[in-house]
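All protein chains but one are shown at their positions in the complex.
Per-chain numbering from 1; labels A and B assigned in written order.
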Amino acid sequence: MTTPNGVATTTGELTLVSRQMQVREWLLAAVFFLCAFVAVLAVALIFTFVGYKALPIVTEVGLWPFLFGRVWASSEGLYGILPLIEGSIVVTLGALAIGTPLAVGTAIFLSEIASPGVRAIVRPAVELLAGIPSVVYGFFGVVMLRPLIGRLTDGIGFGPLTTWIILAIMIVPTIAALSEDALQSIPMGIREASYAMGATQWQTIHKVVVPAAKIGIVDAIILGMGRAVGETMAVLMLIGGAAVFFEGIGSPMSTLTSQIVMDMGYSTGTHRTALFAMAAILFVISMGLVLAVRLISRDKE
Amino acid sequence: MDKRIANNIALAILWLAASITVLLLGAIILYVFYNGVRVLSIEFILTRPHGVNAEGGIGPTIVATLYVTGLSMLICTPIAVLAAVYLAEYAKQGRMVSTIRFAADSLASVPSIVMGLFGFALFVEAMGIGLSMLSAALALSLLMLPIVMRATEEAIRAVPRYIRWGSYGMGATKWQTVSRVVLPAAAPRIITGIVLATGRAVGETAVVFYTMGQAIHIPVSPLESGRPMTVHLYLLAVDGINLPAAYGTALLLMIMILAFNLSARWILKRYRKV
Partner (left out) sequence: MHSALIALLVVCIALTGCGRGGSRAEDQVIVTGSTTLLPIAEQAAEQFQGLNPGTSVLVSGLGSSAGIEAVIAGTSGIATSSRDLKSEEEGRGLIDTPVAYDGIAVIVNPGNPVDGLTTEQLRAIYAGEITNWKDVGGADRVIDLVNRDEASGTREAFKKIVMGDAHFDRSSVVLPGTGQVRDVVSRSPGAIGYISVGFVAPRFTSTLVKALRVDGVKPSEETVASQEYPIARTLHFFTKGEPTALAHRYIDYVLSDDVQDGVVIDAGFVPVTARDRL
């Protein structure tokens, strides 16, 4: 970025060539800018389009009855999404509670403990875990985990517990990879200073390294949370599809994402508007989480 | 408590966490492999599903998946790479750059169901493209865009400065330097990013669910619809009747994604030293 355009313009001959070059270079820069701007454009388009489809909910149902209505029963014309919001919260918090220790533990292990040989196995495994499609996780949950949980809870096996476990496995790679990056960015000297003072490896980890990488780890957890809130197919296949409030870890519930897919196929009119409004809420939540990460990271600087 | 005992307990717990993570991956892969390998055959890969319970093979769904993935890669790659060139080489840090970065981060975290509904509302309905490969590819490329953008930007930034200085010193313009020096040097990592993003597109379900349609059909033109493997697996799984075919589809899907991941790794390893 130090040399905006490399060609000097001292002699007349060169200036002529340069003018042409300069115009071309400028045009190219403009094209690149437009490409970069596609991202902004896309977000704006999603926001306006989903918002446009969702907006009639304010007049057709009303914002308050929609957000705080306690009954979701589209066949009876009741569109209260409070139970679905509760479902999304229950599912997300449970998955985080199970997944976070596992993920952060794995990240610390990778960054601080593992020998290069072990690391060469664990790190790719974590990355592969991230690559498995959510529908495969859902399928695995339905055929393998669901009967097991059903026997354990003496019920059917659809519900928060099954969803938590599968969702936790799904968010581990996200949180682990980002946490490891944060841990790796801590300078070696800090660790050496800790060891020099006679600290054990664990003392160094939990008193020095982890606190130093705290912001990066929190960011990782927030992004994992975003993945859990927005996860659709696996949750849909495991949560049980009953739009009711929490009744127990083995009782079916429903979430914003799963209800959208369940109903989308046959919805019309206000029902469909409500589904788009739920999508709009999900979009706002995901953007809010990204914003939170930015604000936290900015504080660091 | 003796700090050495505390140390050993804590280290054991961390070992355990990492072992669980690896074991989980092993369990899922083994389970799907064990159940899926029995139905896997050349016939299963090549023939059409028939009958109400989708007996037979899954050929058209494989074609549809590869088709839509390839198309979205074609749409996404040029835009994402040039966008990254702008961010890494041209842009001055400022409000515009941070807006673009924020947009890219947001795009990366949009829940796939929201992207699916958006694609349905904009491409399928408003733009009238209909349930088609093109609609799905457009929606998918938005999902891939931030991934490829970030990988490319990191790759470009990893190219040492002095290489650029050498180019500028020889009188090259900025674009000449970027296109002939920086991008070739960054190519392996860019390709790795593209391959990984493509792997993500192969496994995507919620987005294609509402943009591609579900008809079992071998697509020829981008305006035709088709059923991708992920949607086929979902429908088989929730229907729950022909589970053997579901296992087979899941296994093939995992093999494809594994292949994408391994080839990305291979590209990186093979060319890094060059």
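Note that contacts are C-beta pairs under 8 Å (C-beta built on N, C-alpha and C of every residue); 3 or more make two chains touch, one makes a residue touch a chain.
This structure is a prediction, so every number in the text was calculated from the model and none was measured.
Asker: What shown chains come into contact with the chain that's not displayed?
Answerer: Result: the unshown chain touches A, B.
Asker: Out of A:S251, A:T273 or A:S286, which residue would touch the omitted chain in the full complex?
Answerer: A:S251
Asker: Just one of B:M96, B:V238 or B:L268 touches the chain that is missing; which is it?
Answerer: B:V238
Asker: Taking the full complex into account, what residues of chain A touch the chain not shown?
Answerer: 71, 73-76, 142, 147, 150-151, 154-158, 240-244, 247, 251-252, 262-263, 265-266
Asker: Touching the absent chain: which residues on chain B qualify?
Answerer: 51-53, 238-244
Following the convention adopted for this analysis, only the chains that are shown with their structure count from here on.
Asker: Quick one: report the Å distance separating chain A from chain B, using the average Cα coordinate of each chain.
Answerer: 16
Asker: Under the touch definition given earlier, write down the residues of chain B that touch chain A in their complex.
Answerer: So the residues of chain B touching chain A come out as 3-4, 6-7, 10-11, 13-18, 20-22, 24-26, 28, 31-32, 35, 78-80, 82-87, 89-92, 99-100, 102-107, 109-115, 117-118, 121-122, 126, 142, 145-146, 149, 167-168, 171-177, 196, 199-200, 202-206, 209-210, 230, 233-234, 237-238, 240, 243, 246, 250, 253-254, 257-258, 260-261, 265.
Asker: For the complex, give me every residue of chain A touching chain B.
Answerer: Those in contact with chain B are residues 1, 3-7, 21, 24-25, 28-29, 31-33, 35-40, 42-43, 45-46, 49-50, 53, 101-106, 108-110, 112-114, 121-122, 124-129, 131-140, 142-144, 169, 172, 176, 200-203, 205-206, 223, 226-227, 229-233, 237, 257, 260-261, 264, 275-276, 279, 282-283, 286-287, 289-291, 293-294.
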